[in-house]
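Pasting in a structure now, in C-alpha cells, and then I'll have a few things to ask.
The complex appears here without one of its protein chains, the remainder shown in place.
Order of writing sets the chain letters: A, B and C. Residues in each chain are counted from 1.
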Amino acid sequence: MSNVSQAASRDITDPLLELTDVKTHFRTARGLVRAVDGVTFNLDRGKALGIVGESGSGKTILSRSIMGLLPPKGAVRSGSIKFEGREIGNLGRKQMRHIWGKEMAMIFQDPMTSLNPLMKIGQQIAEPLKIHLGMDKTSAMATAEKLLQDVRIPEAHRRLAQYPHELSGGMRQRVMIAIALACGPTALFADEPTTALDVTVQAQILDLLNEQRKDRNMSLILVTHDLGVVAGHTDDIAVMYGGQLVEMAPTRVLFANMKMPYTEALMQSIPKIEDPSHTRLTAIGGRPPDLVHPPKGCRFAPRCPYVREKCENEMPQLQQSDLPGHFFRCWYPVGSPEYFESKERNAAKAMASAAPTEVPVSIGEAR
Amino acid sequence: MAGTGTAHLRSASDALLRVENLVVEFPVGRTGLKVNAVSGISLDVLRGETLGLVGESGCGKSTTGRAIMQLPRPTSGSVMFEGKELTSMGGDTMREARTRMQMIFQDPISSLNPRRKVRDIVMEPLTIWGRGSKSQRNDQVDRVLDEVGIDPQRAAESQPHQFSGGQCQRISIARSLVLDPSMIICDEPVSALDVSVQAQVLNLLEDLKQRYGLTLVFIAHDLAVVKNISDRVAVMYLGKICEVAGSDELYRAPAHHYTNVLLSSIPVPDPSVAVKRHPIEGEPPSPVFPPSGCRFNTRCPAAQERCSAEEPLLREIGDGHFVACHYPVHGGDAPVTVRSSSN
Amino acid sequence: MTLTIESPPVADPASAPDTPARTQRRRPRIGMWFGITWLGGLVFCIVFASVLPFIRLYDTKIRVGGKAGRYNLGPGWTAWLGTDSSSHDVFARCIYGARVTLTVGVLSTVIGLVVGGLLGIASGYFQGWTDRVGSIITDSLLALPPLLLALLLVYRMDDLKDVYSWLGWLDRQWEITLTLGILAIAPFARIARAQTIALRDREFVLAARSLGAKSGRVIAREILPNLIPAMLTVAVTGLGILVAAEGALAFLGLGVERPLTWGKMISDGQRDLARAWWATIFPCLFLFLTVISFNLIGDQLARRFDIREAAI
Partner (left out) sequence: MRYFLQRLFQFVIVFFLVTFGVLVFMRIGLNKPGDPARTMLGGTATDEQIKAVTDRFHLNSNYLTQYWYWLRGMFTLDFGYSQTNNLDVTTYLKPRVLPTLFLGIYATVGALVIAVPVAVYQAYRRDSAFDKIGSFFSFALVSIPALVLAPLLSYLFIIRLQWFPRLASKIYPWESLSGHFKNFLLPSIVLMLPLAAVYVRLLRADMVQTLQADFVTLASAKGVSPRRVLWSHALRNSLFTLLTNVGVQLGGLVGGALVVEQYFNIKGMGSLLVVGILSSDLFTVQSVSAILVATVVTVNLLVDLSYAVIDPRIRHARALS
C-alpha cells in the first residue's frame, strides 16, 4: 500500500490520529454538559472508522472536537489529539486554518444547508484550491471540473456555473465531497453524510466515499446512527454512549463478537429485512442518560437488562477482549457467566408475569 | 385507463378503506405548472390489516395519507371509508367521518401544540365532540395515557417540550386513540426517532393494533421498518404504485425493478452478508415533469422502448402479488436480491 | 416597526447535548427592572398626582417674589425640574402630560393589536382573496409615511366632526388615539399573518383539523395561544413607538391642548433653549426614558419567548 506522506520523519505505519482522554464539556445554564467524556483511540492511515451512537451520544461533538470546529464559547476541552504526530487539541482556529481543508476535511449531514446558496458551485470548490495550493483562477476551475468528474457528476463543466439550489440533494452531497477532496486531505470526517438522502442515493454516496478513500489512501471517519451504514463501509467501529466510547473493534469482530450489552441491544432493536414480518423487536427501555448528571457507575446501567449492583456504583474502564483491537466498557460483558445468569433470570421473570411489566416507558418490552 | 390500474383491489365489501384513482396535484407558485404528487393510485385496506406504503422522498406517500384524510381534498378520485364516499362529503359530515380515522405524524414535537398541557392535548378530541361526562373523559384519557406508557399525573402538569421525542410520539398515539377510531394513518411515525426508541414505538403500535382491533396505514421510507409492521406493502415511485404484495412475499421476490433496487440499496447491519447490488444512477426526476410511460423508465436497468411509450398497468404475477411493469424481474417468482453469507 | 419571528423553538431534551446550544444569558435583566421601575413610578405618580405632596396641581403657578414670570426658576428644591414659560412646574406638567400620553399609547396599541391581529390571522389562515384584500389594506397603510398619515387623520377629524354631528364625541385625545390605532394596524397585521402562516402548516394544527375541529376552534385553541407571546412582545415595543409618535404629533401642533403633552412642551421650550434648557430637556428625558423602558421590557420578552427581534 503506497503512501504519500508529507511528514517524512514519521513512519507511515504510525497512526494518523491518536486521541488520549479527549473531553469536551459545555457550560450551559443547566450545568456542565459532558458531551464527550474521555475518549481514547488511534486511527491508522487509509482506514475507515465508523463512530456509531444515538442522538446525544456525543459522536458529532467528538468529530467536531477533533476538527477543532466547536463553537468558540462555552466549550471546555481537555485531553490530547495528535494528528500525524502533532498535537492539535490545543490549537486555535487560526492555526487550524492551515490544516482545515488541506489535511482534514469535513462533510456535513444536510447537503441543503451546507453549501453557500449565493455562490456558484465552481467558486465553492475552487476556494480551498486557491487558498491552500495557491492556484490561479483558471487552473482552480479546471481542477474543480476534474473533481466534479471524480465524484461522478454528469456535465461537470456546466455545473461549475450553477448554484446549489439547481442541484438535487444527492448531487449537492457529491459537490460537498468534491470540496472535501479538493486539496487531497489525509483525513475525511463525514458526519451523517447520508441521513438526509434517500436509500438509493445513500448507497451511491457511501460507495463513492469508500472508493475515493481507497484511491487517495485517506482515512475516513464516518459518524452515523445507522449500524447498517457502517457495517459495509468501515474497517473499525467505535460505539458511543453517553459521551463515552463503550466498544470499539474491527467491524467484523464487532458484529460477530460484541461484548457490550448496549451494542447488543442496539443491534436487536433494529428491524432486519431478513426477519419475517411482525417479528417482535427487542426495545431498549428508558432514555439516554442526562449528560449534566450522568449515572455514577456504568452509563448504560439504568437501561441495561443485565445490570447488577456493581454496574450502578462503579464505572467500568475500557478493557481489551481476547481479540486484537477489540475494546469494551462493561463489568459483565456479553458471553460472561454473569451475563448468561442474568439472561436466564430475565427470561424466567418474563415467564412469570404474563401481564406487561411495570417498566413505565416501554410497554411489552419484557415479553 | 391512465394510472396504474386497479387489478390489485379486492372485493369492495371486505375493504375498510378503498381508494380508487386518487390524484393530487399542487400548483407551483403562480407559474401555472403543477406538481403531480399523486397520479391515479388505487389502494385498499382490509379491516385489521396493516398496509405499508413505502417509497423515497417525493414519491407522494405522505400526500396520499393526507388525501385519504381529505386534508387537503384530492384533485380527483374516490376514497371509500367504512362504505362511505369521503370525497363528496360536506363540511360537518366530513368532520364527523374524520374521527373514525386518525393520523400520526413524523415530527413528534411539531405535532403537539407547545403551549398546551399534554393531558389537554389528549383530551381535545373528546372536548371537540363533547363525548361523555367530565369524569368519563378523565377516565378515558387516563386509560389511554396509561396504555401508551405515559404517566397521566405527569401529563396533567407538563407541556410537550418536557417530554422526549419518543414520549411525544406516544402522546400523539394516545390522542389518536381516544376517539376509538377504526383506522390510523401513520405518516413516518418513527423516522425522527433513535433506533432504540423506534423499536419501543413499533412494538407499541403492534400491541395497540391487537388490543383495539385497529387498521393501520403505515407510511415510511425505511423498508425494514415497513416490512416489520405490515401485512401488505405497496411500493410507490413518483406518484404511482409499482408493486403491491404481501409483506414477506414482496421482500422475498421483488418483481418491479424499482423494488429490487430499493431492497438492494438498504445497508445491512452485518458485514458478513454480501449483498448483490443493483446500483442505479441518478435520482428521481421532478414530479413537475414526470417521464412518460413507466415513470421509472429513466433509471430502470431493464428499460426498453415500450417502457417510455406505454404505461404498465398493475397485473397479478403471483398469489396476491401485483406489479406494474412490462418486463418484471424473473416474472416475479425467483428471489433476486441475493444475500449470502460469504464466510 | 418590524419584527421578524423565528419559528418557536423545537427543543428535544434528548438531542440537546449533541448541539451545543447558545449558552449563558447575555444581558442581565437589570434593563427590564429599570424599565418596570420607571414605568411603575410614572403610573403611580399619574394615578395619585392630585394627592401626592410633591406633585403640584396642573395649573399651579410658581411665583418668585410674588411674581409669576417666564422661566423664573431653574431646577432646584422649589421646582424640581424648574418652571416653564408660563411659570408652571415642569415636573408636574410632565406627569400630567404622561397621563394623556400613556392612555393614548395603551388604547391605540389595543386598537392596533385587535384589528391588526384579526386581520393578520384571517389573511394568514384563510389565504385566497381574504389574504389579497388584507395585503392591499396593509400595503396601502404602509405606503403613506406614518406621521404624515397621522397628521392628515387628526387634522381632518377636527373638521369632520364639525360637519358630521355623529362624530361629536371625538375630542382631541380620541382623535389621536384612533389615529395612532390605525397606524398600528398594519405592523400588527403583518406579524400576525406571518406567524399564522408559519403555525398553520405545523402538524399540530393538521392534527386538530383531523380530529374534526372547526376553523374557529383551530384558530382559538391552536393558533392564538402560540401567537399571543409574539404579539404581546410586539405590542410592548410598539407602545414605545406610539408614545414617540404622539410626541411628534404634539410637537407639530396636533397634540392634546390640555394637559400639554411632552411633545408640545419640547416644541414650546425650543425657542428658549438657550435661556431655559430645562423646559425642553426634561420633557425630552421623560419621553426617552419611557420609550426605552418599553423597549427594554419588550426586548426581555422577546428573549423569553425566543422571538428574534428585528427592527423597532
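Simple rule for what comes next: a residue touches a chain if its C-beta (ideal position, glycine included) is under 8 Å from a C-beta of that chain, and two chains touch if they have at least 3 such contacts.
Owing to the predicted nature of the structure, the values given are computational and were not obtained by experimental measurement.
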{"item": "Sole residue of A:Val22, A:Met67 or A:Ala283 that reaches the chain not shown, by the stated touch rule", "value": "A:Met67"}
{"item": "Sole residue of A:Lys23, A:Arg97 or A:Arg216 that reaches the chain not shown, by the stated touch rule", "value": "A:Arg97"}
{"item": "Contact with the hidden chain (one of C:Gly105, C:Gly124, C:Gly212 or C:Gly263)", "value": "C:Gly263"}
{"item": "Interface residues of subunit C (partner: the chain not displayed)", "value": "2, 4, 24, 26-27, 136, 139-140, 142-148, 151-153, 155-156, 159-160, 162-164, 240, 244-245, 247-248, 251-254, 263, 266, 269-270, 273-274, 277, 280-281, 284-285, 287-288, 291-292, 295-296, 299, 308-312"}
{"item": "Residues belonging to subunit A that touch the chain removed from view", "value": "67, 69, 71, 73, 93, 97-102, 104-106, 108, 110, 113-119, 127-128, 131-132, 163, 165-166, 176, 179, 182-183"}
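By definition in this document, only the chains that are shown with their structure count from here on.
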{"item": "Most distant chain from subunit A by Cα centroid", "value": "C"}
{"item": "Distance from the mean Cα position of subunit C to that of subunit B, given in whole angstrom", "value": "50"}
{"item": "Chain centre separation in whole Å, for subunit B relative to subunit A (CA means)", "value": "31"}
{"item": "Subunit B residues counted as touching two or more neighbouring chains", "value": "164, 194"}
{"item": "For subunit C, residues contacting two or more additional chains", "value": "12, 14-15"}
{"item": "Touching residues (chain side subunit C, partner subunit B) in the complex", "value": "8-15, 202-204, 206-214, 217, 221-222, 225-226"}
{"item": "Complex contact set, residues of subunit A against subunit B", "value": "54-55, 168-171, 198-204, 206-207, 225-229, 231-233, 251-252, 255-256, 265-267, 269-285, 287-288, 360-365"}
{"item": "Parts of subunit B lying in touch with subunit C, wherever the complex brings them together", "value": "66, 69, 71, 95-96, 98-99, 102-103, 105-107, 109-116, 124-125, 128-129, 161-162, 164-165, 172, 175, 179, 194"}
